[in-house]
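Every protein chain except one is present and positioned as in the full complex.
Chain lettering (A, B and C) follows the sequence in which the chains are written, and residue indices restart at 1 in each chain.
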Amino acid sequence: MNKVVAGADEAVKDIPSGATLMLGGFGLCGIPENCITALVKSGINNLTCISNNAGVDDFGIGLMLQGRQVKKMIASYVGENAEFERQMLSGELEVELVPQGTLATRCMATGYGMPAVFLLAGIGTEVAEGKEVRNFNGKDYLLEHAFDSDFAIVKAWKGDTQGNLIFKGTARNFSPLMAMAGKITIAEVEHLVPIGELDPNAIHVPGIYVHRIFEGKNYEKRIEQRTVRKKIS
Amino acid sequence: MNKVVAGADEAVKDIPSGATLMLGGFGLCGIPENCITALVKSGINNLTCISNNAGVDDFGIGLMLQGRQVKKMIASYVGENAEFERQMLSGELEVELVPQGTLATRCMATGYGMPAVFLLAGIGTEVAEGKEVRNFNGKDYLLEHAFDSDFAIVKAWKGDTQGNLIFKGTARNFSPLMAMAGKITIAEVEHLVPIGELDPNAIHVPGIYVHRIFEGKNYEKRIEQRTVRKKIS
Amino acid sequence: MALNKEQIARRIAQELQDGFYVNLGIGIPTLVANYIPEGVDVVLQSENGLLGMGPFPFEGDEDADLINAGKQTITTIPGSAFFDSAMSFGMIRAGKVHLTVLGAMEVADNGDIANWKIPGKMVKGMGGAMDLVAAAKNIIVAMQHTNPKGESKLLPKCSLPLTGVGCVKKVVTDLGVFDITPDGFRCIEYAPGVTIDEIKAKTAGRLTIADDVKEMVV
Partner (left out) sequence: MALNKEQIARRIAQELQDGFYVNLGIGIPTLVANYIPEGVDVVLQSENGLLGMGPFPFEGDEDADLINAGKQTITTIPGSAFFDSAMSFGMIRAGKVHLTVLGAMEVADNGDIANWKIPGKMVKGMGGAMDLVAAAKNIIVAMQHTNPKGESKLLPKCSLPLTGVGCVKKVVTDLGVFDITPDGFRCIEYAPGVTIDEIKAKTAGRLTIADDVKEMVV
């Protein structure tokens, strides 16, 4: 069951304007760089993007914001993205801010076929406004719904031609959850290997969830906050 | 953070009669053999056991049924365990039969701090009796609650002294989910290794969920249905 | 002449399409794996936590940590992946499995299925069947047309406790192939040597015969 496509342009070519996309990554860590470049090039717009952050001004989803391709962001953190904050405060960009764990769990719910779950985060805050509150064992929870996403786009460390994925370090973050949640899931990987090369016990996302896969090129893997210790010699 | 205990007897010694236990395994595959032996020896009773099956008559949880240690079984499958079926039909044993996916997801809900989830299985059947039904996007779902379990007892393939666990093959099944759901989680492992030996990317259950760990002995790993092909030479 | 189990499995195998992820239940459904058509690439899911199930192991190669949902020793094929039971049923519920084949004690002409319990007598438990029938996109039942007493298992209404409601799409028995339609069972194929009259006589539920009904090729 070969799911390999030629590259990012082919992988995203049928994504239409107006689509809802999930994009993996936390900050700039583990973002699908190749696909984002292809999406920027494609010029599609009116997108709804579900992603923990929106990159920075000049990298990651920030590039799609610069190009006014995004109609709505569903995210947990604006962070240091000035253009994101500006578009949000000016009302140009529709923004749904979702607590990070709720965001992750709503992605998981989609991939696990659960329409809704009850979660703690946001009880008593503006996040709870308009949401159903229910008490279980003396604690209040919010009813939170699974996402409906047309495409999920993630970057993995290794993948095989059948779509099995393995992530590395904290670049895993939301990506496996989103990979499981896409109606169509596109995975770009740093290392594409033949089937049989990955340890079946160590796979994070089984290929059944992945529809297209390719080996990405020229990863920049930009670091947002380079923090180091001095070597004492 | 060393969680190593001497062995099965020590690991289970504070489990009281009347406790609710989750026990990993599917059929006889991946069951915590050492801990079950220790539980049988301990003579505690009035237990509620949550486990996909109850082993066979003379192995696994079947041994605890034989010894009348179990008051209630929560399981998806009786299978070929004649004593289980007999005790259930005679009313000696209280039994809650739960669809397998619902059982797994209710375990996961516990470990993920979700009090309840909506699931499809059992709609329109006797499993739905007395349960809340709710429609999402035109489909009916049952409200299913997380389990409340005092102890979770699982067997893993490898584990380190900090409680990180890795499972092998289909011996994984319910075990990671249950490991995450126990108020106290006991893991017996085939290979106990020093910290740092397991690949941090390949760990199925992080040690935060595990309270006691030891290397098991004399694994029989009995096969329920030995099915083979003939070699054509 | 009615089909044997192998032939039922072979007929069901014709339903497999290239690229399908398939879950095969215990019994006749397991045999379907032996008849996957040439050139059709399917991946078998075992709900106890495996994608990429292979054939039974050679003698001496059995691994206690490698079984299918029927607890039989199996093997894996290259590209396989293991996962826990929550993910396994998660992918089933999320509609990622294209086809589920399972056995049944009874099927009703509206697609209801019963296969897990005979009250007061036999209780095997539902295992994963309720999850599978509630969630799978496409469910084919493989079973004998009648029970050992000769009574029809294709009924107007199930008499046994249900496993799922209105979920079966197709039934393949030793006598023929039946789609579930708003008008009940529709016979689209009959087994070689089996007459329509025999099918009518042995089907208790509502039954229509397709205009283009034909002999099964197995």
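What we mean here is this: a residue touches a chain if its C-beta (ideal position, glycine included) is under 8 Å from a C-beta of that chain, and two chains touch if they have at least 3 such contacts.
Predicted, not measured: the structure shown is a model, and the values here were computed from it.
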Original post:
If the full complex is used, which shown chains touch the chain that is missing here?
Top reply: A, B
**OP:** Tell me which residue among A:76, A:149 or A:185 touches the hidden chain in the full complex.
**Re:** A:76
Subject >> Contact partner of the left-out chain, one of B:88, B:103, B:121 or B:180 >> reply: B:180
**OP:** Write down which of A:146, A:171, A:189 or A:210 is the residue touching the left-out chain.
**Re:** A:171
**OP:** Over the whole complex, note the residues of chain B touching the chain we left out.
**Re:** 1, 110-114, 160-162, 164, 180, 195-196, 198, 200-201, 203, 206-209
**OP:** Pick out the residues on chain A that sit against the missing chain.
**Re:** 26-30, 52, 75-79, 85, 88-89, 97, 99-105, 107-108, 119-127, 157, 167-177, 204, 221-231
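FYI, only the chains that are shown with their structure count from here on.
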Original post:
Could you name the chain whose CA centroid falls nearest to the centroid of all protein CA atoms?
Top reply: B
Subject >> Remotest chain, chain B as reference, centres from CA atoms >> reply: A
Subject >> Chain pair with the most C-beta contacts >> reply: B-C
Subject >> Separation of chain A from chain B, taking each centre as the mean of its C-alpha atoms, in whole Å >> reply: 33
**OP:** Using mean C-alpha positions as chain centres, tell me how far chain A is from chain C in Å, no decimals.
**Re:** 37
**OP:** Please list all residues of chain C that touch 2 or more other chains.
**Re:** 82-83, 86, 89-90, 92-93, 135
Subject >> Residues of chain B touching at least two other chains >> reply: 105, 119-120, 167-169, 172
